[in-house]
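Below is the structure I would like to discuss, written out as structure tokens.
So, subunit A:
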Amino acid sequence: MEKKGMNRRQFLKLTGTVPLVAAAGTFGGWLAFPKGLWAATPAIKGPIKIGYQAILSGTLAGYGEFHKMGAVMAIEEINAKGGIAGQKVEMEFRDSTTKADEAIKNARYFVDSWGADYLAGIDSSGQALALAPVMAQLDRPLMVTHAATEKLTEEFVFKKGVKQIFRNCMPTYNDGHAAAFIAKDFPAVKWSTVSPKYEYGFTCWKMFQDSLKGLKPSAQFVAESFAPFGTTDFRSHINTIMDARPDGLYSTEWAGELISFVRQGKEAGLFDKVKYVMFPVGAAMDVLEGLGKDMPDNIWVSARYFFQYPNSKENNDWVARFNKRWKHYPAYVSETAYSAIYAYKAAVEKAGSKDTKAVVAALEGMEMNSPAGKRVFRKEDHQAMYDVPWGKTKSDPKYPFKVMGDMKVLPAKEYFNRPPFEGPGTTPPFK
Partner candidate 1 sequence: MKAQNRNAGAAAVVLLALCAVPFLSGKFAIYLTMRIMLLGIFAVGYNLLLGQTGLLSFGHGAFYAAGAYGLGLFGAHVSTHPLLGVAVGVATAVFLALLVGYLCVRHTEIYFAMLTLACGMMAFSFFWNAREITGGDDGLIGILRAPVSLFGGIRIPIGKDGQFYFFVLFFFALSVWAAHRIRQSPFGLALAGIRENARRSEFAGVPVRRYRLAVFALSGAFAGLAGSLEALLESNARPFMAHWTHSAEPVLVSLLGGLSSLAGPLVGSAIYIAMREIIQRFTENWMLGFGIVLLVIIMGFRGGVTGTLSALFRKAAAPGEG
Partner candidate 2 sequence: MPEPLLATQKLSNHFGMVCTARDLDLRFEPGVLTSIIGPNGAGKSTLINLLTGHLPVQTGKIRFRGRDITRLPIHKRVRMGICRSFQVVNVFPELTVAQNVMIPVLARTGRGWNPVRSLTRETAVLRETEAILAMVALLPERDTPATALSHGDLRLLEVGVALAAAPTLLFLDEPTAGMNPVERARLLENIRGLARGGRTTFVVVEHDMDVVFSLSERIIVLHRGEILCDGTPGQVRTDPKVREVYLGEDVSDLFRYEEE
């Protein structure tokens, strides 16, 4: 069925263009020297097509909606101001689900069938990694806006040279290393974790441990309980932690599972017993809004962007515009989605072409301003360097949810792994 549709469409395309070309009298030339004809056309032909995919079904469907808000807003703004290099921008948004084969199929559809120039999105690390080899084949730039696995940039971009992939969101470095930089100043010695039972949870916990040991050799790690994907009942995990009587709890639970975990932990008195609690993705809007006043105070949270930081005109204006457009505060994926579109705009206009090679070259090392502040795409691994805040949850009468107090901001270069990502001196703490 699909096959026939494709044939017919391509056939129509051909029959549509060929007479025009022939009428222009360049038919022979087009056959013999197709490049000559291309050369006569402007460098960037429109419309510019962006294929975006994120989770739109199942328990994480809310993330896709937040991605979409950011991306749609960016495209509306850009088109209102004349598009990218004078060309209109079009976007198609697809449900990535959480499955890798679905993400691959979508990417192939975007490029091979729809003719996308640029891809963005991706929530799951597994999907991002599975896409990496495919992106090399498809040869279009992909901006990852949520998946955090450091393997994507360290292994696939840096070591294997899949240059098409970029990431403008915080990788696991913030969730793992940066948390340790914050934690080292606490009097807590005995640390524990309840984290997701998959690579993301394992990796962050390991980064946290390694960095914290480097920063504070007296630190001990006394209990760990990993909750499988889809856990709704954390009570046994909470018992495991409380039995170990730790001073500190570190948890990379996120989204709905973090909400359940916090509610159930609160019921069990977990946050009364454990004094220092860190949620590296606890400042995600879905979590803050979901928990509302039930989020305990004085918990150290961070996120890949938080709408109160930076306190700059650009950011504050954007938050206001976003709020007006969607009646929501921007989630971090909204910001990364928004910035991902602008990153492409900047790169295309810098390169003067939407050719993949040129765009990749333009993005490498590119500096851009975004709501989250200044981003620099590191040349070696294509990872955006930017700063995100950590802070303690507190009430604020202006908001129906908890916000960050005592904000601390670490410069990204202090805790990001450094190329060549192997051997001593590539992981924090740096001397």
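Some points to look at:
Throughout what follows, contacts are C-beta pairs under 8 Å (C-beta built on N, C-alpha and C of every residue); 3 or more make two chains touch, one makes a residue touch a chain; residues count from 1.
Keep in mind how these were chosen: all candidates are chains of the complex that A comes from, given by their letters.
Note that the structure is predicted; figures quoted are calculated from it, not measured.
Between subunit A and the candidates 1 or 2, touch in this complex occurs only with 1. On the subunit A side of its complex with candidate 1, the touching residues are 1-3, 5-7, 10, 56-57, 93-95, 99-101, 104-105, 108-109, 112-113, 125-126, 129-130, 132-134, 137, 149, 151, 160, 197-199, 202, 229.
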